[in-house]
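These notes concern the structure reproduced below.
Missing here: one protein chain of the complex. Every other protein chain is in place.
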Amino acid sequence: MNDPIPTFEVAVLGATGRVGQEYLGILKDHPWFKVVEVTGNTKIGQKLGDVVENLPSPMSSLEIKESNPSKIESRLVFSPLPTDIAKQVESNFSRAGFSVITDASPHRMDQDVPLMIPEVNPEHLGMLRKNFTGDHHLPPKSKKKGFIVATPNCTTIGLAMTLKPLHVAYNVSKVVMTSFQALSGAGYPGVPSLDIEDNVIPFIDGEEEKVAKETNKLLGTYDEKENAFKPSSIEIYCSCNRVAVIDGHLESVYLEAKDRISDPESVLSNFKSIPQKLKLPSAPERPIVVMKEKNRPQPRLDRMVGNGMSTVVGRIRQDNEKALQYHLLTHNTIRGAAGGAILTAELLCKIFDGII
Amino acid sequence: MNDPIPTFEVAVLGATGRVGQEYLGILKDHPWFKVVEVTGNTKIGQKLGDVVENLPSPMSSLEIKESNPSKIESRLVFSPLPTDIAKQVESNFSRAGFSVITDASPHRMDQDVPLMIPEVNPEHLGMLRKNFTGDHHLPPKSKKKGFIVATPNCTTIGLAMTLKPLHVAYNVSKVVMTSFQALSGAGYPGVPSLDIEDNVIPFIDGEEEKVAKETNKLLGTYDEKENAFKPSSIEIYCSCNRVAVIDGHLESVYLEAKDRISDPESVLSNFKSIPQKLKLPSAPERPIVVMKEKNRPQPRLDRMVGNGMSTVVGRIRQDNEKALQYHLLTHNTIRGAAGGAILTAELLCKIFDGII
Amino acid sequence: MNDPIPTFEVAVLGATGRVGQEYLGILKDHPWFKVVEVTGNTKIGQKLGDVVENLPSPMSSLEIKESNPSKIESRLVFSPLPTDIAKQVESNFSRAGFSVITDASPHRMDQDVPLMIPEVNPEHLGMLRKNFTGDHHLPPKSKKKGFIVATPNCTTIGLAMTLKPLHVAYNVSKVVMTSFQALSGAGYPGVPSLDIEDNVIPFIDGEEEKVAKETNKLLGTYDEKENAFKPSSIEIYCSCNRVAVIDGHLESVYLEAKDRISDPESVLSNFKSIPQKLKLPSAPERPIVVMKEKNRPQPRLDRMVGNGMSTVVGRIRQDNEKALQYHLLTHNTIRGAAGGAILTAELLCKIFDGII
Partner (left out) sequence: MNDPIPTFEVAVLGATGRVGQEYLGILKDHPWFKVVEVTGNTKIGQKLGDVVENLPSPMSSLEIKESNPSKIESRLVFSPLPTDIAKQVESNFSRAGFSVITDASPHRMDQDVPLMIPEVNPEHLGMLRKNFTGDHHLPPKSKKKGFIVATPNCTTIGLAMTLKPLHVAYNVSKVVMTSFQALSGAGYPGVPSLDIEDNVIPFIDGEEEKVAKETNKLLGTYDEKENAFKPSSIEIYCSCNRVAVIDGHLESVYLEAKDRISDPESVLSNFKSIPQKLKLPSAPERPIVVMKEKNRPQPRLDRMVGNGMSTVVGRIRQDNEKALQYHLLTHNTIRGAAGGAILTAELLCKIFDGII
């Protein structure tokens, strides 16, 4: 018999922003997490319901606080903050003893920050366990031992998700990835319509470097002795492009492996991991869904597979023993942002609160 | 002093179709070619001007004839016929002694058909010379020694154009190409709007195979002794995708070379070939234009560079000595169809009519 | 205490077509209607589940029959047939004693066919009652007294829905309507992408005439004595245009009334009718939802209001006592097709099976 999961009281930083509101939207019906505090950049002191529309009653009456650790009680903090302020604020909260879950980029490559896709590298959370030896629970705030857990760039996620089982099976050595990224990935107002109508923009600043580095961190190992992450050393070449699609990042992947590739379709479609075994609330039944139709996945038709939490793969084709091509699609604002961060928090709470 | 170029009287098969009309549009002001005959599938016997709008007066009064060699006098024939009927009709004309220039796919890989990008493989026309030894002029119709010259798929062109100087310089061994292809590439009515709005279609039937094979034929050699084309043996992996762009095929390219790659930008931007030397009327001053802006080329902004006849390259980036990445853009209905075929005809006429 | 509603066994003609599949999608969970027979144009004799994907098990095992009255047992028949064959097939079924609900256009203006928006003119069903005096139930098939009930053009619906309460309140005399119609209104493949990208098409064949005539039939009365529909005589000027929107017809309306217009917002937002009173399963709580934001309704944001069954109104502005302007939005493939027809069938069954 399972013990009931306790309710975790959480804070959402930057809750009035566009991404913050997506967190509120998912969390308002969450079985484990209860939003009891919110912060904002402006309108401090106002009620959340006066700034954000369509919130249920307990959430709407929350007071908007400053993004300052001294104002917050909840030990678990979601940080959908814009990149430019995330770095400092997240460090402040971590140093003050909070557990910070962020989808912002500044701390992703920090040596003491686990970069997490729960299905890909759950063992990386071992660093937190190590850092709090003898205490499998989240550190109480009083102990002032906080930490940051980051989720990857929205373009990294589908790539790392599909590479994980392939790398385990075939020892991937080289990847060439070309992306077709959705407009929502650039935030709001983001891409001017005059730039993208009847057009493709073949450049997204900093994205290609992020995807390459993050993917190798995700596919690497956590070395408990050295208490360090050891990245994998796959050669990764990226080309990141913006197309006129609202949501859903499509990627075209070519890869080479050291070992003979056989039956990659089964390897991909059979992939399941810890979040599925733990039946985490936000975990899709299948992290990777393989479509057999010759012209799929397509962003508009397939982005909501698995409630936007599955990565959809199609057009798997193998020209020779050691080279493979396929397309993948990931919902960039669900799995690639709020949904991915919340699933990460679920894993964290499940593991560290001793249910398993 | 240059001899004046004689006027070539030409026929356009399928002139009333959509692509046929593009030929008429370019040819109506052409300094060398004069359209004196047209054929169609329907409306035989009517005046061309009653079926196609906005034609100048000599062209508009042409009578629409059957696509049958017995009805045509001009020895040079352009064939913008739809794929399904091109195969047979082009063979008919060739066997009847006509010189056929086609952008259709059926004969591209035929062993006795030169597949031509005038800047890439002008020497392939040597096969025609060989087949008509002692006579550098186009075969008179009476001799009944016709031939077909084909132009490549619109997605092949930019790839082969940029690979040519790189292959010469560095000995390219492997290519991974992902395309962002324009709607006009699918003809009319082509792609339903409901399929492409807020979407990308990650599949174009047969395209990936064509691009790989055609590119190796183009980059190969013509062996005069064996009177055969010897394809190059570059490993080419393609991913062909349709995006919501009207005109202009964008391609993201990754390649590996056997030799050390150095200064690829100069190699690309300095590329000039026979059409430039001969100052052929449709030849762009620079077949490859390199843009240094970090977010170019873009289809809407750059497709008309060189009057739609140049391939525009950008984002050249080199991660190591033997790997290179870049983007390229080619106007698919100009260089990729009528413009490319007419340039090919110009080269043919210039070489075989003994001006050089 | 309400009697339980009996289950109606229904047939769907043309169930394998695109619109037919939308009917199946809505009907598979319907509390009253059970699809027990389906017809198609091809694949007669095959199982429905082999032709249409994602159907639940009882529906998927139905055999596809011919669209022929002699093959069908269910007395209630939905006809999502294409226009060109709907006319004859629907007449065949009607003459054979079936009750036919259609969203096709051929019979809409027939003198003995009620054209129905359940909220707008439920009393028009009186003609059926009249034609079957003494029998409030649907005519048993054996009696061979069938009929056709039609639903309006998808562009008519929002206009008539909003005009109804305004006409009752102010006596509308003139309407100028300009539409921004979605791509899905043209069916599939419908509008070529090359026609609509970076463009608007200012013409939809036959649409303007249909909207004007149908609206006056809908806003007219049923004269029981003469057993005839008496159209209203509003002057209606339409301009119908296609825009690059997937679903949702937006319309800009100007109207003049004979009576003084006051508080039109309340008149619109307070409108409720028989389907709401009867709590019909597909009836939206509010047939007209008024938005106060200055830049709404917008197709992508608002088309699903009321599960796609509400008409959304905004930008209500009154320049003088007798002139009014507003925008409206209706989901063209839900309220404008399958959803509207099913709501009409619900009203028919509720009224004629004696619940009220």
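Chains: A, B and C, in written order; residue numbering restarts at 1 for each.
One rule holds for everything that comes next: contacts are C-beta pairs under 8 Å (C-beta built on N, C-alpha and C of every residue); 3 or more make two chains touch, one makes a residue touch a chain.
Computed from a predicted structure; not experimentally measured.
Engineer: Looking at C:252, C:269 or C:307, which residue reaches the missing chain?
Structural biologist: C:252
Engineer: Tell me which residue among C:51, C:109 or C:176 touches the hidden chain in the full complex.
Structural biologist: C:176
Engineer: Name, in rising order, the residues on chain A that touch the hidden chain in the full complex.
Structural biologist: 183-184, 188-198, 244, 246
Engineer: Provide the residue numbers of chain B that touch the chain removed from this figure.
Structural biologist: Interface with the chain not displayed, on the chain B side: 197-198.
Engineer: On chain C, what residues meet the omitted chain?
Structural biologist: 176, 178, 180, 197-203, 237, 239, 241, 243-246, 250, 252, 254, 294-301, 314-315, 319, 323, 325, 327
Just so it is clear, only the chains that are shown with their structure count from here on.
Engineer: Using CA atoms for the superposition, what rotation angle relates chain B to chain C, in steps of 5 degrees?
Structural biologist: 180
Engineer: Going by C-alpha centres, which chain is most central here?
Structural biologist: A
Engineer: Answer with same or different: of all residue numbers used at the interface between chain A and chain B, are over half used by both copies?
Structural biologist: same
Engineer: Can you list the chain B residues in contact with two or more other chains?
Structural biologist: 197-198, 244, 246 - these are the residues of chain B that touch more than one other chain.
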